[in-house]
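Take this structure first; my questions come after.
The complex is shown incomplete by one protein chain, all other protein chains being positioned as in the whole.
For clarity, chains are labelled A, B and C in written order, and residue numbers in each chain start from 1.
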Amino acid sequence: MPASPQKKNADYNSGHFPTWCPGCGNFGIWTGVKNALAELGIAPSQVLVVYGIGCSGNMSSFVKAYGFHGLHGRALPVAIGAKLANKDLKVIVLGGDGDGYGEGGNHFIHALRGNVDVTYIVHDNQVYGLTKGQMAPTTEHGQPTSSTPEGALEQALNPVALAIAAGGSFVAQGFAGDVGQLTQIIKDAITHPGFAHVNVLQPCVTFNHHNTFSWFYKRVYKVETTKHDFSNKQEAFARSLEWGEKIPTGLLYREIRPTWEGSCAELAGIPLVKRPIENTSIAATLQKYT
Amino acid sequence: MPASPQKKNADYNSGHFPTWCPGCGNFGIWTGVKNALAELGIAPSQVLVVYGIGCSGNMSSFVKAYGFHGLHGRALPVAIGAKLANKDLKVIVLGGDGDGYGEGGNHFIHALRGNVDVTYIVHDNQVYGLTKGQMAPTTEHGQPTSSTPEGALEQALNPVALAIAAGGSFVAQGFAGDVGQLTQIIKDAITHPGFAHVNVLQPCVTFNHHNTFSWFYKRVYKVETTKHDFSNKQEAFARSLEWGEKIPTGLLYREIRPTWEGSCAELAGIPLVKRPIENTSIAATLQKYT
Amino acid sequence: MKQTVNRFTWKIGGAAGDGIMVTGAMLAKYATRAGLWSVDYSEYPSLIRGGHNVQVVQVDEEQIFTHDQGNEMLVALNEETVRLHAAELTSGGVIIHDPDRLVINAAMLGDRQDIRLVPVPLVKLSLREGGKDLMRNTVALGATLALLDAPLQLVDDIFHDTFIEKGQAVVELNQRICRAGYDYVRDLQGETFPWRIVPKSNVVRSVIDGNSAIALGFLHGGLKLYSAYPMTPASSILMTLAELAKPFNIVAKHAEDEIAAVNNTIGAWHAGVRAACGTSGGGFSLMVEGLGLAAISETPLVIVNAMRPGPATGLPTWTEQGDLRFIMHASQGEFPRIVVAPGDPTQAFTEAARSLNLAEHYHLPVIILTDKYLAEGHWSTPLFDARAVVPERGGFAAPHEHQGKEWYGRYADTPSGVTPRPVPGQDGGVFIANSDEHDQYGFADESSANRIVQVDKRNRKLQSAIAALPPRVVRWGDADADVTLVTWGSTTLVCREALKKLAAMGIRANILQILYILPFPEADVRAALQEAKRTILVENNVTGQLGSVIAETTGLHCTHQFLKYDGRPFWVEELVDFTRSHT
Partner (left out) sequence: MKQTVNRFTWKIGGAAGDGIMVTGAMLAKYATRAGLWSVDYSEYPSLIRGGHNVQVVQVDEEQIFTHDQGNEMLVALNEETVRLHAAELTSGGVIIHDPDRLVINAAMLGDRQDIRLVPVPLVKLSLREGGKDLMRNTVALGATLALLDAPLQLVDDIFHDTFIEKGQAVVELNQRICRAGYDYVRDLQGETFPWRIVPKSNVVRSVIDGNSAIALGFLHGGLKLYSAYPMTPASSILMTLAELAKPFNIVAKHAEDEIAAVNNTIGAWHAGVRAACGTSGGGFSLMVEGLGLAAISETPLVIVNAMRPGPATGLPTWTEQGDLRFIMHASQGEFPRIVVAPGDPTQAFTEAARSLNLAEHYHLPVIILTDKYLAEGHWSTPLFDARAVVPERGGFAAPHEHQGKEWYGRYADTPSGVTPRPVPGQDGGVFIANSDEHDQYGFADESSANRIVQVDKRNRKLQSAIAALPPRVVRWGDADADVTLVTWGSTTLVCREALKKLAAMGIRANILQILYILPFPEADVRAALQEAKRTILVENNVTGQLGSVIAETTGLHCTHQFLKYDGRPFWVEELVDFTRSHT
C-alpha cells in the first residue's frame, strides 16, 4: 500500500449530508471520528467501521470508509469477527446507547474482558433517538420518555463504571460538545492496543430535553486537568461514578495487557485472510480416526 | 394462607435425589437454599424458583417448590415477569455462570439496575458443567478447557465487581463449601428488598480441576470478620476485585433503595394477579379517538 | 360548475420533522365527525429529520378502505413535494403552498396547466396569530377547509377536545390559527373549488390505527402487563399502553431487549396474569426461542408481530407481508400455535381481545400478525363492540383440584390436551414448568412413552381450541362472483376497496380473507377455491407465502397471483386493473 498522502476531515465525507436533526450531538461525533482518521492518516480503504442501528448508526451513510451497518445491538461481534479475520485492519464500532448497552449489553461486557483490538464509540444520548424518544439504559432515573411517561423506574446504567468493572483496558468519556478533546480521545482509542471504549455524551435535541448541551457544559470537566491516575482502577472507578454536579471526560482508565489476537497462538504470523484455503491436508488427522 | 408450621430442610426435597457427580459443589448450594427457605418458613407453595439450564438448573427436579425451568440464560426475565405479576410471591433464581454471565449477561446487568425484588443465586463453577467442560465467563485466564485446550484467552469476568458497577443493591459471594455462611447469605438475600445477587463459588469436581474445594479453602475469608463496610461502594468494589491469594465471601455491598415494583404507581395496592380481568371499560379511551 | 361532494383525497408533503402527521389526523377526524369516512396513510423514511414525508387522507361518503392514486389537494411544504406529487393531482386540483417559502414555477409542475396554485402565507399567518413556525400546518388545514367550503365549527370542536387538557389558551390559539388560513382562502378571488364537504348524520365513529386497536383490544381483554422493546412499526403499542398504564392500572414495561420482553411475558402468564409482548420481525427473531419455551411449558403467550419489509433491518418504516411462513414455523421442534392476521382495526381489536382468552384457555402461544400498513394507518371505524369478545378466565385449576396436594399433576394427560393449571402461591399446586420434556409434575422425563404422551397432548390442544375460534375465513362480497380475491391481513383492505370499484365496472368479485392462518382453515379454503370461478392471490410479498400454504394444505393453486414487494401497499387501481385483465 503506498504511503497515504496527508488526509483531511472532508476526505471521509460520503457525499450524503447527515439527516440528523439540526444541532444534534451526532455532528460533533461525526467530526471527531473523521478528524481522528485524518490525523492518524488512516485511509478510507484501510479501516472498517461497523455501525449499530439508531440515529448514530445512520452515520453509515455519511462516512466514507469501508462500512458494515449491521443489526441493532450486534455491531461488536461483527467487528470482532472481522478483526480476527484480518488483524491488520483497523476496526471501529459506532453505535447508540440503546444499541450497545441495551440490546447489545452482553457483547459489550464480553468484548471488554476479551480485549480484541477494536475501538468502540458509543453515542450516549440517554434516549432512543431513531425510534422516537423511548427510555435508554442511560436515561436518568425519573426522566419521562415516550415509553415511560411517568419517568424511568430503573437506575441509569453507568457505562464507564461498568466498562471498568468488566475488564476494559481503555475506558474514556467524551462529549460531543468538545470536538477537540473528543478527537484526541478517539485517536488514543484507535491507537490503544486492545479494546477501547469511548462513551460520548451526546445531546439529542429532539427527544432529550434534560441532558442538553448547556446542561453538560455546566458539568463536564476534563480529568486530564486533574491529578487523575488512569492506571489506578480504584481511582478510575470512583471517578466513573461521578454524575450530576460534575461529569468527568477524558481517559478514565487504561491498562496495557495482551490482546486476544496477540495471545492466540494460531493468529501469529500473517492474518487469516491472507492464508491460502487450498491444499489443506486432512490426511494425518483422518488417520487418527482409523 | 394458614401460618406455616415449622419447616425443615427435608420439606423441600422433591423425592428425586440429585444426579450431580458425587462431591459436586451443587450439593452445598442445594442444602443452603433449602435451609434458607426452611429457616425463613417459606412454604414450597409460597415461592417460585426459576432455574437456568445447566447442572445447576437440573436442581429443578430436586427441590420441592413451584418451579420454572426455562431457557438457557433466560431465567431472570421470567422471574421478573412473574414477580411483577404477583409481587407477593417470593421469587428466587438459580443458574450457572455460563447461563447467567454468558448467555444471559444482558439480563443480569439490567436486573441489577432495575432492582425488582428477586434473589439471584449463581452457581459459579467457572466452567460449563452440563455440556462437558467448556470455558465459562469466569474461567480463569490461561486455564485449558474443552473449548479452549490452549487456555482461555479472555480475562475472567468478575461477577461481583460487575454487579456492583451495574447498580446492584445487594451483592454477596458465598462458597459451596461453607453451607452455614451460605445459608445466612441466602436468607439475607431473600429478605433484602430489591434485587439480590449471590455469586456462589462452586467447585465442579469433574471438569474444573483447578478451582477445587481445597484451592478455595486456602483462599476464602469472610468479610464479616473484617472491618468491611458494605455500605461503601468504593470499598465494596475494591474488595470485589480480590481474587487469587485471598477471596472474599459474605455481603460485599448493600444499598436500600426503592424497588421497581415499589416505584411503579400502577403496582400499588393488590398484585396484578388478584385484579379482575372482566369489565375493563375502554369507552372513555375510545372517545379520544372520535 | 359540477361539484363533487364528500369525496376527495388530500395529501401533505414535507421533510421529516415538519409534523405533517398531526394535520392529516385532524382532517381525518374532521371528516369522520362530519359523518363521512376517512382513511389515512403515511410514508416516511427511517430518519428523524430530512427525507421526504407524505401523508394522504382520503374522504368518502361510503366506507373506504384504502386511498386512490390521484389527489385533489396537495399541501406542499417543500419543493420535493411538488416535484414528486404534482403529477398525481386530478385535473382541477390545487396545491396549497407558502409563497414566502416555496415558489412554484411551471417547470416544477411539468406541463400541468390544469392545476391551480393556492398560495397562502402559512408561516406569516401562524406567527401573526401568536403561533410558531411549525403551526403553519394548522393554517394549511384552515385553508383546506375553506376550499372545501366546510364549516369551521367542527374543527373548533376538535381543537377543543384535543387540547383542552393543555388549557383553554392552547385551544384558542389553534382555533385562531386555523381560522386565519380559512379566512385567507375565503377572501381570495378564484373559481369555486370542484370538491366540497357537506356534513352528514352524526353517527359517532373513531379514527383509529391498527396498533391502537390492538392496545384497546388487549385492555378490554384483561391485559395486565405488556413488555416490549421498541421497534417500528410495533412501537406505538408500547407507547400507547405506557400512556394508558395509569388510567387502566396495568404495567407497561420497556424491557432491555426482546428476549427479555418475551420471557417477562411468559413469567407473568405463568404467575397468573394476562400479558403480551409486541415487536416487528427483527425482534420476533429474538423471541423465537421463547415461543418454544411457552409451548413446551404450556404457558400461555401472546405476541404481536407487526411486519415491515426485511430481511434484517430492511425498510423499517415501510410495509410488507413477508413473515408469514417464518411465524408459522418459528422455533425448534414441533408444537401448536395460533396465528391470527387481522385485516382492519375492528378485527385487530376483536382478535387482540380474543387472543388473551385463547392463550389462557388453551395454554398455547397466540401470534397476532399485522404489518406497517395496518399498524400505522388510520381508518374511520365504527366504535368497537366490547361485546364481540367477553374476557373470561379459563384453563386454571379449581382450588379443590390442588389444595392439600404434595405435587400437582399439571401435565397429566387429558382428552382435550388442556390440563388445568394452578399458579405459584396457590396451596398444593406445586409443579415444575419445564423446558425439558417432562412428566405430569414437570420433572424431566426422557422416556419414549412419556415423550409420545406429551407431544400428543400438546398437539391435541390446537384441535380443542378450534371450537373457541370465530370463523377462520371471512368472506367479503356476494357469494356469487366471477372472481375471488384470496388474501390475508391488511391486503384485505385494498381488496375490499377494489370490490366497490369492480362492481361499478360490472365485475362481480368477492374476497376470501384468511383470518386465522393457524390452525389453517383447510376445509373452508378448499371449498371456497373449488367453488370460485377464478381466483387471484393478493399478497404484499415476493414469494406468495399464503399461496404456498394453500398449496401445501389443499393442493390447490389460485388461478393468478398479484404480488407486490417494493415496501408499498397496493394501489387499488393496480389491483382493479389486474383483476379486470384477468377475469
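Assume a contact is a pair of C-beta atoms (placed from the backbone, for glycine too) under 8 Å apart; a residue touches a chain by one contact, two chains touch by 3 or more.
Because the structure is predicted, anything quoted here is derived from the model rather than measured.
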Chains in view touching the one left out: A, B, C
Residue of B:Asn13, B:Thr31, B:Thr131 or B:Thr212 touching the missing chain in the full complex: B:Thr131
Touching the absent chain when the full complex is considered, from A:Asn9, A:Ser61, A:Thr212 or A:Gln234: A:Ser61
Among C:Glu256, C:Asp323 or C:Glu497, the residue in touch with the chain that has been omitted: C:Asp323
Candidates C:Ser331, C:Asn510 or C:Gln561 - the one touching the absent chain: C:Ser331
Option touching the unshown chain, where C:Glu351, C:Asp436, C:Glu497 or C:Asp524 are the choices: C:Asp436
Residue among A:Ile29, A:Ile53 or A:Leu251 touching the omitted chain: A:Ile53
Footprint left on subunit C by the chain that the document does not show: 45-46, 280-282, 284-286, 288-289, 291-293, 295-297, 307, 309-318, 320, 322-323, 325-326, 328-335, 434-437, 444, 446, 448-449, 451-452, 455, 459, 541-543, 545, 548-549, 551-553, 555, 565-568
Footprint left on subunit A by the chain that the document does not show: 1, 14, 16, 44-48, 50, 53, 58, 60-61, 64-71, 74, 76-86, 88-89, 106-107, 110, 264-267, 272-273, 275-278, 280-286, 288-290
For subunit B, residues in touch with the removed chain: 19-22, 53, 55, 58, 69, 71-73, 102-103, 105, 128-132, 134-135, 137, 146-150, 206
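Here is the rule we use: only the chains that are shown with their structure count from here on.
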Chain at maximum distance from subunit C, centres defined as averaged CA atoms: B
Rounded Å distance between subunit A and subunit C, as computed from the means of their C-alpha atoms: 37
Approximate Å spacing (C-alpha centroids) for the pair subunit A, subunit B: 31
In subunit A, residues with contacts to at least two other chains: 102-103, 105, 137, 150
Multi-partner residues of subunit C (each touching 2 or more other chains): 245-246, 256-257
